[in-house]
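What follows is a single structure, and I will ask about it in a moment.
Shown here: the complex without one of its protein chains, the others still in place.
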Amino acid sequence: MNYLRNAWYVAAAAAEVVREPFRRIILEEPIVLYRLESGEPAALFDRCPHRFAPLSRGRQIGDDLQCIYHGLRFDKAGVCVLNPHGSKSIPQTARVKSYPLYEKYGYVWIWPGDPARADPSLIPEFDFLEDKKSFRTVSGYLTIDANYQLVVDNLLDLSHVEFLHPMFARKEGVDSHRTEFSQEGNAIYSRRLKSNSSLNDFARLFWTSPSEKGDGRANMRWTPPSLLYFDLGVTEVGAPVAEGVCTPAAHLLTPETPYRTHYFWSQGRNRKLDDEKLDEILHNSVHRVFTYEDKPIIEAQQEEMGEQTDLIAMRPVLLEPDIPGIRARRVLGQLIDEEEQASATPRKSA
Amino acid sequence: MNYLRNAWYVAAAAAEVVREPFRRIILEEPIVLYRLESGEPAALFDRCPHRFAPLSRGRQIGDDLQCIYHGLRFDKAGVCVLNPHGSKSIPQTARVKSYPLYEKYGYVWIWPGDPARADPSLIPEFDFLEDKKSFRTVSGYLTIDANYQLVVDNLLDLSHVEFLHPMFARKEGVDSHRTEFSQEGNAIYSRRLKSNSSLNDFARLFWTSPSEKGDGRANMRWTPPSLLYFDLGVTEVGAPVAEGVCTPAAHLLTPETPYRTHYFWSQGRNRKLDDEKLDEILHNSVHRVFTYEDKPIIEAQQEEMGEQTDLIAMRPVLLEPDIPGIRARRVLGQLIDEEEQASATPRKSA
Partner (left out) sequence: MNYLRNAWYVAAAAAEVVREPFRRIILEEPIVLYRLESGEPAALFDRCPHRFAPLSRGRQIGDDLQCIYHGLRFDKAGVCVLNPHGSKSIPQTARVKSYPLYEKYGYVWIWPGDPARADPSLIPEFDFLEDKKSFRTVSGYLTIDANYQLVVDNLLDLSHVEFLHPMFARKEGVDSHRTEFSQEGNAIYSRRLKSNSSLNDFARLFWTSPSEKGDGRANMRWTPPSLLYFDLGVTEVGAPVAEGVCTPAAHLLTPETPYRTHYFWSQGRNRKLDDEKLDEILHNSVHRVFTYEDKPIIEAQQEEMGEQTDLIAMRPVLLEPDIPGIRARRVLGQLIDEEEQASATPRKSA
């Protein structure tokens, strides 16, 4: 399958990456993730060029990885620096790809494309993840056995919330939604306003006022390839957003294979920052919703699609809430096409 | 794979079909089965045309099914009757196939082909299933991971009983069999008479006479596509059939995929009608024979055949008891060919 390669994806939560190497498949490539003695994260193609043992089974010697099978050693750039055998000469082809990484927002980001273009300023903003004074955050990880586009669709069409997620549903159902879609550059926005509407069970976790109604908002921002920022909140009816409950979230999707997706999420809040019990409730609630409500439906979609990865190619009925998802597919498709044409050009001239 | 589509298959035992929708794959198509408020059974293609969520995961609103993902509602004819989103207009393509059903003999029958041709009088006779005065019946269901033709072969060649099923074997073995095969229209008959022969353990469950021998019969009737009626019984030597033990059975096979078969069975008896203990013994015995004796061998056959579905294409050695199975394959193959030619004709003229 074709992916956007010149882009930042989440490789792992920062806490997952330790000295001890571990393996993760990203865009169908096996990658070994570990930390150097300095604490800096490193990533190599996880296949020894000698006899294909995964380097992640080996061990660290200082900043190098030593293959478990015959002991070739590779530095953080993927260059073989020791051949312990025979004449000990190192074959020129004894090197593996290394990947640019950048640590930010509690995640280790990876750039699978041209290293020269790996500019950390291209990571989109998720500022609540750094603003520890105003926000407290819980995080989690799951995998979904479906193409990542189906997960993007799910997040860009939040009309499903009223049907699939009792915890997020409101008495008024989708009738209370005022929706807007827009595109700014390569970002797609899907906004839902639920003014003067009843509170759902999720909002009640943070709501301290006696009011039974509020002005709710559920605004999603998608940026390529599959990074979503969710501005979720509720205020007293008519009050400014800044005074209300803000529960922003990050939904960060990384394709593992055409049929499997890494799903990293962080759920923030600007209320009850010291309530550790609430941390637990929140983590469990979000985990339950994603794992027991979204995941089975998205996986059932993929099952119906069989080996097909592109839902649109199967001519589904389209409804208005599909617009942002369709647009995101178009933007991403175009970026992938451009990337492929760009990488094809030098070959032609060669 | 090609199936006979203009034919009745068993979709489910009547008791399986309730208000709550459930999914079953039939002839490779996902189907949701449920009951209307009137108690009438209904069947729709189990894939929402919007984003392919299975409708069987949704819930019933009166006689309609509401999709769990974004709430489209479909009536029993598969027509979308509610789009809760945006302008609420319903796309013309928002419909799914509905299937003719008919409830009879304790089963819900389905007609996967042209609805206009779904004539309930085409369901073959299994009258013992309705004659509650003379017969008591136990029923069961299993799946077999093999092409349904292999199960038909198994049932049309009952010579295997003497080797595979200790409960049905007789001291005399196949030597006591007198066999006859015949065809009447599209029905194939395989008759085995075991006159003045010892009793097997199954017959002894019903046998009350002191005689150690009886006239046994094991007559199988196949009708397309894969419906088998088994006239099994034993009488005192020389006595008329009507006076003897009759234990008729229905073996109703529905292809799930080329490699998996739904197997519905009902075992009747005209003796000890009030003996509930015997119900249990009978159910467990038949279940055990099918599950632990037939199923593993039929599945091993399919395993040897790999992805092939047609045993005959693999040039097996043929023996005399194979004749009825071969004929049934020929009749069914011809019916499928005719159906395909008929459905091809209009396309040509179009």
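Read from first to last, the chains carry the letters A and B; within each, the first residue is number 1.
Here, contacts are C-beta pairs under 8 Å (C-beta built on N, C-alpha and C of every residue); 3 or more make two chains touch, one makes a residue touch a chain.
Everything quoted here is computed from the prediction, not taken from an experiment.
Peer 1: Of B:Asp114, B:Glu280 or B:Glu304, which residue touches the hidden chain?
Peer 2: B:Glu304
Peer 1: Using the definition of touch stated at the top, determine which of B:Leu82, B:Leu122 or B:Val174 touches the missing chain.
Peer 2: The single option touching the absent chain is B:Val174.
Peer 1: Out of B:Asp157, B:Asp215, B:Glu256 or B:Glu339, which residue would touch the omitted chain in the full complex?
Peer 2: Checking the options B:Asp157, B:Asp215, B:Glu256 or B:Glu339, the one contacting the hidden chain is B:Asp157.
Peer 1: Which of A:Leu36, A:Ile68, A:Leu142 or A:Leu318 sits in contact with the chain that's absent?
Peer 2: Missing-chain contact among the listed residues: A:Ile68.
Peer 1: Using the touch rule from the top, list residues of chain B that touch the missing partner.
Peer 2: Chain B touches the missing chain through residues 153, 157, 159-160, 162-164, 173-175, 179, 296-297, 300-301, 304-305, 311, 314, 316-321.
Peer 1: Hey, which chain A residues sit against the chain that's not shown?
Peer 2: 30, 47, 49-54, 57, 66-72, 83-87, 91, 93-94
Following the convention adopted for this analysis, only the chains that are shown with their structure count from here on.
Peer 1: What rotation angle takes the CA atoms of chain A onto those of chain B? Round to the nearest 5 degrees.
Peer 2: 120
Peer 1: As a quick test, compute the distance in whole Å between the mean CA positions of chain A and chain B.
Peer 2: Their C-alpha centroids are separated by 48 Å.
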